[in-house]
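Every protein chain of the complex appears in place save one, which is left out.
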Amino acid sequence: MDSLKKMVVKRLAAGAVTVLVVSILIFVGVEALPGDPATAILGQQATPENLAALRKELKLDMPPHVRYFSWVSDVARGDLGRSLTNQRPVAEMIGWRFSNTLFLALAAATVAVPLAILLGMLAALYRESWLDKLLSISSLSAISFPEFFVGYILIAIFAVKLGILPGVASIHSGMGFGQKLLAIVLPTITLMLVVLAHMMRMTRAAIIGILTSPYIEMAKLKGVGRRRIIYHHAIPNALAPIINVVIMDLAWLVVGVVVVEVVFVYPGLGQLLVDAVSKRDLPVVQASGLIFACTYILLNLTADVLSILTNPKLRTAN
Amino acid sequence: MQFLRTLRQTTISARIGMAMVLITLLAAILAPVIAPYEEAEVVADVWLPPGDGHLLGTDQLGRDLFTRMVYGARNTIAIALLITCLAFLVGVVGGLLAATMRGWVDMLLSRIVDVVMAFPALILSLMVLSIMGASIPVLIIVISLLDATKVYRLARALAMDIEVMEFVEAARLSGEGTWWIITKEILPNALPALIAEFGLRFCFIFLFISALSFLGLGIQPPAADWGSMVRDNAGAISFDMMTPLWPAGAIAFLTIGINLVVDWFLHRSAQIRAR
Amino acid sequence: MDPLLSIRELTLKGRGNDAWVTLLDKIDLDLRRGEVLGLIGESGAGKSTLGLAAMGYTRTGCRITEGSVMFDGMQLVGAPRKALLALRGTRIAYVAQSAAASFNPAHQLVHQFAETPVQRGIMDFDAARQKAERLYRRLQLPRPERIGFRYPHQVSGGQLQRAMVAMAMACDPDIIVFDEPTTALDVTTQIEVLSAIKEAIQLRQTAALYITHDLAVVAQVADRIMVLQHGRQVEEGGTRDLIDAPKESYTRDLLNVRRQKKTTISPSREVVLEVTGVTAGYTKRKNVVEEISLKVRKGRTVAVVGESGSGKTSLARVITGLLPAAQGQISFDGAVLAPSLKGRSKETLRRLRMVYQMPDVALNPRQKIRRILGRPLEFFFHMDAQAKQRKVLELLDMIEMGPEFYDRYPSELSGGQKQRICIARALASQPDLIICDEVTSALDQLVAEGILKLLQRLQDQLGVSYLFITHDLATVKAIADEVIVMLKGRIVEQGPRDEMFIPPHHDYTRRLFRSVPEMDPAWLDNLLASRDGDQLGYFERSDEPVV
Partner (left out) sequence: MLRLLEEMLQRGEISRRKFLALSAAIGASIALPMGGPSSAAFAAAPKKGGRLRLGLQGGSTSDSMDPAKFNDVYVQMTSMGFLRNPLVEIDAKGNAIPDLAESWEAQPGAKVWVFNLRKGAEFHNGKSVDADDVIFSIQRHQNPELASQIKTLVQPIKVFKKDGPHRVIFELEGPNADFPYLLADTRAPIVPAGTTDFEDGMGTGGYQLVEYEPGVRAFAKRFPNYYKAGRAHFDEVEVTIMGDVNARTTALKTGQVDVINRPDRKTAHLLDRMKEIQLVNVKGGLLYTFPMLCDTPPFDNNDLRLALKYSVDREDMLKTILRGYGVMGNDHPIAPIVKYSAVDLPQRAYDPDKARFHLKKAGLEGETFRLHTSDAAFAGAVDAALLWQRHAKKAGIQVEVVREPVDGYWDNVWNKKPWSACFWFARVTCDWMFTMAYAAEASANDMHWKHPYFNELLVAARGELDDQKRAKMYGEMQSLVRDEGGVVIPMIANMVDAASTKVKFENPAGNQELDGMRAIERWWFDA
């Protein structure tokens, strides 16, 4: 097992370096913007001396590298700094919105993942049957429609026409958990459709790939039934590729929420990031950018660790 | 005639796919011919239902929807194709070099790709586009570079598999240079998988552009493009009007078509290898 | 009493890329209880298909179009799936060629052993575990009580093969179908598995179908032998009668393939390749080859013999420069070569070529034969199009292949033809030395024999010398002038062929030579009984009964 630990430590170190590089890239990117936070905040009628005053106030007049290192040291101490535009602590602004993004992504995942694997297995078990064809056509069309369009269609049917579900998912802390769940039903379905289709197709392909391997034929020759071949012989070996696809789609979910946020007015991290960029609110852009990067890296790491744990060859490698 | 022979062997779904792709391409190429009006010409009232001179009705500014759809096909496909080609050019060259040269080339390129992939593509492009302005050249460069990372990974993996084959080692043993090995030994064998991936990546980019257009950073008006047409006309849905259904349907129509063709192509090339 | 298994007029067709191909054509076969029938034939003869058909199983895309398969009074052709499943694993068991691929990597050996008995309710898991342990001990597996709890990748090829034999006997079946169980193994391991199989059959008077392409191996196990070619029965008879007096010419060809010997020793002339004191390794700590010194003279063949893992392929890579030597020196035609490939001149590369084991991956599938053979001519001799075409046709003729192959793709050729093209590609640069790395081990015996004859003719004609790497001693006898025996990266013994085949030998050499099965049904029994058997330390016999 210690080879696994060594691998995890190595990956975490590589991840940390990547995050650092990402933070530098964002800093340089936002620095290179035409105009600067002061003009973005004061807008159209700002007079030159107004701008100068604001820049001094926001410590924008210090040389860039000094500002970057002070920022990094702050982050190291856990202080993400304050938003340039309204002086609110960045951690508080991001924390709430990121939890919303995760809440929606998790809701979509908890429904999509088991359903996708089940449908994938069925499609593989009854390959070339009407069920298999039906599932592949519907999944193909699900991933072919742009998700914001799917969102609008769902709103038109369930919110406007039938009126049984809220068309707008602007949840807030005051809401009870039940209310929140009801509010995010439609966005969850929108997100889920695309991810479900992709995962199902991958699961089906993985299982079919395994069904052609020699040990499956051996199982048949040992008189093992079709169902048992799938869940006892095929699935354990299909876990690694399936996990990889699931994790990759979870990462997409966290990002895919941006579009859904706009359609359903959902207070997620994507909208905050886009607003912050247009307002050149550097600390907010830095922090949310890093959060996205860290989520990505952690998800990839979990995928690798899980695929090692599920594959006996690697697990008992040392 | 070899083409005809393979055509005969195609499955029905592949033929349907090819038909779908062909129809869209024809519409894109013949846009100026079959479009009754100019690309951005305002001709009638807003959101007229299909009929009396407007095959699909009119859009949010009163422009003929059929004309917009056809020009939309041209713009969206042209740009998506250009981006995919650029992404493949960069990705494949990088991937093959990394696989054959190994050493610091592989290390450097792979680290860069890891960093870029550590960041969600949609968010990165949103940031860059909103900074640099959503003009077409910026759009093309940003998306093609982002997508090149995925192509790089595939090309590198493919090249690595092929590179360990004996016929590559035999070529090395007879003193062939790296350039010959890449172009004559590795690339021809990697081509089928790359072509299939090209189809899939084209669909991905196609949808990616429509998402960006939806967020207001894709192809800018007044140029017609399916993504922004869906966004601009989305309001009509809740008033039981079909207007946005056409562009969204077109996006799905082309994507499904390409997927069907790619599935068949993958199946066929897998067969060849298995025989 | 009537036969346990009787197959009448069995015809089976398989779906090619666009037409139906006949795999089995009117096969008749009878198998009595406790009897072993050997099925012999080249690859593509339909041996495996027949073995599987005996279990009422057909691979995807194949159909039994005619005939019947009666097993103990039950008609298997067209039987309902449930009935077939009921008898597979319990009444008829199967042992595949590659055990490593046939064990599910995600489960421990004992669980896979117990799957059929437990699922059928024949015994509970504990009883199955104990039976597995007894069978493992019976079949000479190390630490039988522990090995069941290991995963397939934690156990060696030979051990896995024996574990599969044990698994097949989990429910004491009436028939076991052995599908080339020892082909993938080294000669010495093959002995152990063969004796384990003999043990298993005699123990419970189980009937068996033993499928292989190696006549000497089947002779040791089978009571009767059936010869198959292109899905048709060629001949059938008792083992001894068939070996001593084969009726059909095809059977005779199969038989005397093993006897072919190289008679004339080519005269020894100046040294083409000299390797002195070479040591090399992929990592600093572990060396793959140590203290290697050998000479190859012009127009002669030096065979390098050793089992898998002995370092013979690594030696080839060291000589070609793919694996640079850490110490020692390689000189070619008197000149010292740079250790790594990059440092060598184009001329050296032209005169030192290599042919590989797997012809399928040694040719670029996307290039036509014309291109594959033309490139070396263009690269080394800058020939223009006409000269190139003429020379390529000449090369095709040299390897006994007609001009019709000029525009073909490798995928349209058979294994043997592909290997001939590889040889032609090596010859195209008029080399002095060709390193042949196991070039015949992936081919059927008759085809392999053709390649060996071709190589010999080319050597006599062109005076090219070979460094021939193989694990098969019959091949050594057929082509080698000198023999080098390697074990764990070192040369154990080397010398002219005739001296090497007369004792006294180094212990390992003797064991290696003694493990090659001969065309005598009693060979294995004699070996096991003889003092040599014990002394060679095959394994101690255990007399504990297996319940």
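Letters A, B and C mark the chains as written, and numbering starts fresh at 1 in each.
Convention: a residue touches a chain if its C-beta (ideal position, glycine included) is under 8 Å from a C-beta of that chain, and two chains touch if they have at least 3 such contacts.
The structure presented is a predicted model; accordingly, all values stated were derived computationally and were not measured.
Shown chains touched by the hidden chain across the complete assembly: A, B.
In the complete complex, the residue from A:22, A:93 or A:229 that touches the missing chain is A:93. The chain not shown here is touched by just one of A:27, A:152 or A:292, and that residue is A:152.
Summarising the interface, subunit B meets the missing chain with residues 40, 42, 46-47, 60-62, 130-135, 216, 220-222, 234-239. On the side of subunit A, the interface with the absent chain consists of residues 33-35, 39, 41-51, 53-54, 57, 83-88, 93, 96, 152, 155, 159-160, 163, 166-168, 170, 172-174, 262-265, 267, 271-272, 275-276, 278-279, 281, 284, using the contact rule stated above.
Note that only the chains that are shown with their structure count from here on.
Should one ask which of A-B and B-C has more C-beta pairs in contact, the pair is A-B.
Subunit A and subunit C have Cα centroids lying 51 Å from one another.
In terms of their C-alpha centroids, the spacing between subunit A and subunit B amounts to 23 Å. A straight line joining the Cα centres of subunit B and subunit C is 48 Å long.
Within subunit C, not a single residue touches two or more of the remaining chains.
Counting partner chains per residue, subunit B has no residue touching two or more of them.
Those residues of subunit C that touch subunit A in the complex are listed here as 52, 55, 57, 59, 85-90, 93-94, 96, 98, 101-107, 115-116, 119-120, 151, 153-154, 167.
Against subunit B, in their complex, subunit C makes its touches with residues 17-18, 320, 322, 341, 346, 349-350, 353-354, 356, 358, 361-367, 376, 379-380, 411, 425, 429. Those residues of subunit A whose C-beta lies close enough to touch subunit C in the complex are 213-215, 217-225, 228, 233, 236-237, 311-313, 316.
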